[in-house]
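Complex shown without one protein chain; remaining protein chains in place.
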Amino acid sequence: MPEALVFYAFAALAIGASLLVIGQRNPMYSVLLLIASFGALSGLYIQLDAPFVAVAQIIIYAGAIMVLFLFVVMLLNASREDGATWDRSHPIPSTRLGKVGALLAALLVVQLGWALSQLGGRSVPVGSRVDGERLGSVLELGRVLFTRHTFAFEATSILILVAMVGAVVLARREGEA
Amino acid sequence: MIPLGHYLIVSAVLFAIGTTGVFLRRNLITILLSIEIMLNAVNLSFVAFGRAAGDMDGQIITFFVMTVAAAEAAVGLALIIALFRHRESLNPDAFTSLKW
Amino acid sequence: MDLRLLVQLGIIGLTFFMLINASAVLVLAERKIMGFIQQRYGPYLVGPWGLLQPLADIAKLLFKEELRPKGADRWLFTLAPILSVTAAFAAFAAVPWGAETTLFGLLDQPVALGVADVNVGLLVVFAITSMGVYGIVLAGWASNSKYSLFGGLRASAQMISYELSYATALAAVILLAGSLSVREVVDAQSGTWFGFLPQWYVFLQPLGFVIYVIAGVAETNRAPFDFPEAEQELVSGYNTEYSSVRFALFPQAEYINMVTMSAIATDLYLGGWHGVPLLTALGLGWLVFLGKVSLILFGYIWMRWTVPRYRYDQLMSFGWKWLFPASVVNLIATAALVLYFDA
Partner (left out) sequence: MLALIPLFPLAGFVVNATLGRRLSKGVSGGLASLAMLASFGVSAVAVWQLAGMAPEARTVEQVLYTWIASGDLQIEAAFRLDQLSAVMILVVTGIGSLIHIYSTAYMHEETDGEFARYFSYLNLFAAFMLVLVLGASFPLMFVGWEGVGLCSYLLIGFWFRKRSASDAGKKAFIVNRVGDYAFILGMLSVFAQFGTLDFEAVAAAVAALPPEAGFGAISLAALLLFIGATGKSAQIPLYTWLPDAMEGPTPVSALIHAATMVTAGVYMIGRNAVLFSHAPDTMSIVAVIGAATALMAGTIGLVQNDIKRVLAYSTVSQLGYMFLAMGVGAFGAGIFHLYTHAFFKALLFLGSGAVIHALHGEQDLRNMGGLKKELPITYWTFLIGAVAIAGVPGLSGFFSKDEILFETFVEGHRVLWFVGMLTALLTATYMFRLVYLTFHGERRHDGPGGGHLHDAPPAMALVLIVLAVGSVAAGWIGIPHAVGGHNRLHTWLEPAFEAPGEREPEAGALATAGAQAGVEAEGAGAEAGEASHEALEVALMGVSSAVALSGIAFAWFVWIRRRQVADNMVRELPALHRLLLNKYYVDELYDAAIVQPIKVASEEGLWRWFDVRVIDGAVNGTGAVVDAGASLLRRLQTGSVRSYASSLLVGVLLILGYYLWR
């Protein structure tokens, strides 16, 4: 069954890449690996009969956002993590904080697993009920997006605008006009 | 046909990885990346659910998440640049003092 | 192993082969045309009229020494050129270059000339080309040299800026054709107005076409927008530290990108393989396609050796303050017209 193989390959790629993203200290590598994992994810999307989402994933995430990250990494050129002075007034020392966080994350995994185990119908094959043709069609997607979700769409556009202005204001040096 | 559960498991694992990243890494950029991982994990489960339920909304939500992620990245990176100008550092622990 | 699959593989191989050669041919063409424009011969020693010059170049490049600067990032330094060339090849995968044909009745049902027909093909092309930037950026960063770094930075900024106009121009065409599949867009342009004027979108989208071409030039880092490798400013930009095959891959990628760009332009604006009824009838439409593409390519080269390079800040402000607004206006106007005439 080839598609199962494809799925496992992509899933493994995504997870592995993500692990490596947080696994080493060089932000440059992290960015690239994250791109890889996004690619894998878009593969999964294609398998889920969402080609448009897949392409958008590549274009927006890998093509735009990640370039932005890359740009910043190169701009700041701070390739290594630097140890900062941790002021002592904190209730939790920084190292322990990291450990605590990791522990919490582990708990999260447990809980999510638990939630999944309680979820009904998780073993039914995806898309066994409905055909992927309609879901795959960009036309349909656009129709839904611009009719039922118009408001959300407009709201997001405003959000983007605000974010843009904010970014400009933030990144400007003090004193610059 | 892949069972829905598999996708969900993948997304759960990705989410957990993102969370861990936020805590373990000491580099603002990497932390932002971890957040992106979480977002994508959620996206995956959305699309998977949508596919299983057979309607578009999963994909729609994914779009909105993407746009939000774009905005978040823009602002976040701008912040990082601004912060980096103040202290030549990207370590969140360097910015614990609430004003300087 | 049935015949059809064989033919498919053949087509793919053919496409790949043509692309590889395309770069070689283009190098020669570029140098010849440059010579012509600068009123000199250009290469003429190797082979008749210097036709074998590309081979010589390739040989030279192959036998050069592989240099890697000290402190360069081992993996990324190697990965970068591969990445860019891969992206370049992959992008062409979704570009159809000929009508469906039965190879003169050889097949019972027709095959499409082109590697793959994706129903969101246009987006796929766009997506992959947008990945192409990573090659350059990484090259700039990995080779740990300030010239390269600047080249990379410029490349990333420039590409992000121009992708917007590029995509918006495409969107207008998509609106007209009402489909994301390149092949359907092309077929939508068959036929003529008033019996003589071919129904090419360039006539409906003159502004869009101009925007597309300009943005395309910027995307492929060709002069006058070749800032990532601006000899006068940054020795050779992102590929300063490269040599031998690693270096060879970059121009290769660049030329292939040019071809892709032109091919897309042909498909979207110039009616692809349509336009010469006779050849189309003979099933030789792909020749028409080839002709158009080479025409555009000639335009590229011509432009490079005629127009002086911009200034970087000018490039940016032009992209954001003129090209992008223009493309947006174009898109909105198109949308309005489509709405008006359809409904």
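Here the chain labels run A, B and C in written order, and each chain numbers its own residues starting at 1.
Here is the rule we use: a residue touches a chain if its C-beta (ideal position, glycine included) is under 8 Å from a C-beta of that chain, and two chains touch if they have at least 3 such contacts.
In this text, all values refer to a predicted model and were calculated from it rather than measured experimentally.
When the full complex is examined, the chain removed from view is found to touch A, B.
Only one of A:Leu75, A:Leu97, A:Val124 or A:Val144 touches the chain withheld from this view, namely A:Leu97.
The missing chain, though absent from the display, is touched by one residue of B:Leu8, B:Val22 or B:Ala70; that residue is B:Val22. Interface with the hidden chain, as seen from subunit B, comprises residues 19, 22-23, 31, 92-93, 95-98. For subunit A, the residues touching the chain absent from view are 90-92, 94, 97-98, 100-101, 104-105, 107-108, 111, 114-115, 118.
Quick note on the criterion: only the chains that are shown with their structure count from here on.
Arrangement of the chains shown, judged by which pairs touch: a linear chain-to-chain path with two open ends. Seen from the C-alpha centroid of subunit A, the farthest chain centroid is that of C. Subunit A and subunit B have CA centres that are 5 Å apart. Between the CA-based centres of subunit B and subunit C the separation comes to 33 Å, rounded to the whole angstrom.
Shown for subunit A are the residues in touch with two or more other chains, namely 52, 56, 64, 68, 75.
Remark: subunit A residues 28, 32, 35, 51-52, 55-56, 58-59, 62-64, 67-68, 70-71, 74-75, 77, 136-138 touch subunit C in the complex. Across the complex, subunit A is touched by residues 73, 76, 118-120, 123-124, 126-128, 130-131, 133-134, 137-138, 140-141, 149, 152-153, 156-157, 159-160, 163, 167, 180 of subunit C. Looking at the complex, you find that subunit A touches subunit B at residues 3-4, 7, 11, 14-15, 18-19, 21-22, 25, 27, 30-31, 34, 37-38, 41, 44-45, 47-50, 52-53, 56-57, 60-61, 64-65, 68-69, 72-73, 75-76, 78, 81-87, 90, 94, 97-98, 100-102, 104-106, 108-109, 112-113, 116, 119, 121-130, 132, 135, 140-141, 144-145, 149, 152, 156, 159-160, 162-164, 166-171, 173.
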